[in-house]
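Missing here is one protein chain; the remaining ones are kept as they sit in the complex.
Per-chain residue numbering starts at 1, and chain names A and B are given in the order in which the chains are listed.
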Amino acid sequence: MKFRKKGKVLLVIAIIGYLFLWGPIIVLGVFSFSSDSYGTRWLSFTAKWYGELFQTSAIMDAVIRSLIIASVTVLAATAIGTLAGYGLYKYKFSGRRVLRTSILLPITVPYIVMAGALLVYFTRVVRIPLGYPAIIVAHISFSAPLAVFITLGRMQRIDWSLEEASIDLGANRLTTWIKVTIPLLLPAIFSSAVLIFPWSFNDFTITYFVAGVGTSTLPLYLFSMLQYSLKPVLINGISLIFILLPTIAILVISSLQRESKKTR
Amino acid sequence: MGLKKFFIKKKANLSALPVVGPLSIWILLFVLMPLAVIFIISFLGRDITGSIIPSFSLDNYRLLFSEGSEYAKAILRSILFAFATNVACLIIGYPMAYWIVKHGGRFKPLLLLLVIVPSWSCYIVRIYALKQLVGYPGILNNFFLKIHLLASPVEILYTAPAVVLGLIYIWLPFMVLPVYASLEGINPALLEASVDLGATPAARFLTVTLPLSKGGIFGGTILTFIPAFGDWLVPLLMGGNKVWMAGNFIAHYFIVIGDLPLGSSMTVFLTAAIVLMIYLCIKLGGEEAIERIL
Partner (left out) sequence: MKNCDTVFCVELKNLVKKFTDTVAVDHVNLEVHQGKVFSLLGPSGCGKTTTLRIIAGLETADEGEVLIDGKVVNSIPPYRRNCNLVFQNLALFPHMTVEENIAYGLERRRTPKNEIVKKVGKMLELMHLAGMEKRYPSQISGGQQQRIALARSLVLEPKILLLDEPLASLDRKIRKDLQVELRRIQKEVGITFFYVTHDQKVALAISDTIAVMRAGRLDQVAPPEEIYDTPKTKFIADFMGATNIFSGRAKRMGDGDVVLESESGPKIVALNKKEIPAKKITGISVHPERITVSPGDTKSRAENSYKGKIAEMIYQGDFVETKILLLDSEDNKQIVVHMNPKLSQKTRFSIGRTVLIQWNKENSNILQD
């Protein structure tokens, strides 16, 4: 009897949790189809805001900037992060512990701390121009460690005698890397990219500090729209897209994974 | 055991270089050096305009904690808010994780995704969504006013509770995930053993489940307390300019005023507080706490 009651309490809290996480986003999405320009009142159904959204060139420019930054970050961060994850797992070298601890820093220290530090460093010490270069450099510092940890996690589950088998069967190191190691690491490389892309696309704090003038990414543009309360309903629309895209991406990925599990 | 030996060589510094070299250099140049620079600047003097004077000085730190310092208050406020966020996330997140583990069945991956997905979306968008819902003019206010459940609008924005609500909303997923991972890792045989040995469901939870999920709880604490502690966007958007946290001061001094020495000392102090927190969490939660956050 008591047991069942406990189960109910759990269920209620779980429902509250999910409602809390999803409620605001769903309601916002629904109200993005309201003709009220504040997006807080239901007047009548309309899709005109979406039309306006796609015709506002400032928004589209911001989207393109964000896409460029996220793409470059994904390529660079996944590459150096995966390599380093492989090295950290496979080799013992001096400074290994230091490196492992250091890559925890960008993940654990609050964004504001790293953002401030990078701003000072870029403007006063190394003179990397604010804007694209600074944003991309900063984003790589944050996301390469993510790729390292994802790679390390995957490496623990890989059967490394496969590399030895390849060498034993006559392949040299490089061929072994291409034919065996990289295919084994592909899931890790893929998840790194999938994690890093939205991170970079969505980042606000770091970008805000090192963007300088004129390199307004989508989150930055949204922030300024919020500050000056320009057509809030447009933000409703953007929000819906923001939620739909990762959701669709995840559903596709997880169904792909299920497929590949079936065939394996 | 022997499997790794061929590839792990005792002194493989040279062969490790091409793979770990790029990241090492990057981390040194763009993580360690910037932090070191901030650290040094925080011990340099400043003139009235906030420009750097290249001489050693503790003035910045003295200023931070002088009487009536707004920054000291903001630090205390940040600790309080982060603590409240942490506790609330635990109260909602632990049962959520427990429920998914116990009753999720074959929907477990989907239920977990539903927790993660919101955190993948833009931070600004999420806070904006919350604001649109609970603020005034806002969706809930408008709705309740219209059906005459409310006589006058209720404004909760720009208060301390609103900031905490925002922090919980943003960071909740990061409590559920580590707790879920550690609960899922508990060997079911242990639970059966405790029942077999006469434990009631409550006793079983307190003596087996809770201690074994300790690592997840502390991992979740690292992942919720620390970012909440260093947050500045939630107080900015949910609290207006009324409820500043430590991060808001840092942003203000770095970006608006451009007073680097003072901003740096604030940053250094905030980081020190956080390092202490992480240390405590690892001490109390053991190695598993770190594992769970990765």
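The criterion applied here is as follows: contacts are C-beta pairs under 8 Å (C-beta built on N, C-alpha and C of every residue); 3 or more make two chains touch, one makes a residue touch a chain.
Computed from a prediction, not measured in an experiment: that's the story for all the values here.
From the options A:28, A:84, A:99 or A:180, the residue with contact to the chain not on display is A:180.
Even with one chain removed from view, chain A keeps its contact list with that chain: residues 159, 161-162, 164-172, 175, 179-180, 183-184, 263-264.
Just so we're on the same page, only the chains that are shown with their structure count from here on.
Centroids built from CA atoms put chain B at 17 Å from chain A. Residue ranges of chain B in contact with chain A, taken from their complex: 3-4, 6-13, 15-20, 22-24, 26-35, 37-38, 41, 92-93, 95-96, 98-100, 102-103, 109-110, 113-118, 120-126, 128-130, 132-133, 137-139, 141-142, 168-169, 172-173, 176, 201, 222, 226-227, 229-233, 237, 247, 250-251, 254-255, 260, 263-264, 267, 270-271, 274, 278, 293-294.
Looking at the complex, you find that chain A touches chain B at residues 2-3, 6-7, 9-11, 13-14, 16-18, 20-25, 27-28, 31, 38-41, 80-81, 83-84, 86-88, 90-95, 99, 102-103, 105-114, 116-121, 124-126, 137-138, 140-141, 144-145, 148-149, 152-153, 160-161, 163-164, 167, 198, 201-202, 204-205, 209, 218-219, 222-223, 226, 232, 235-236, 238-239, 242-243, 246-247, 250, 254.
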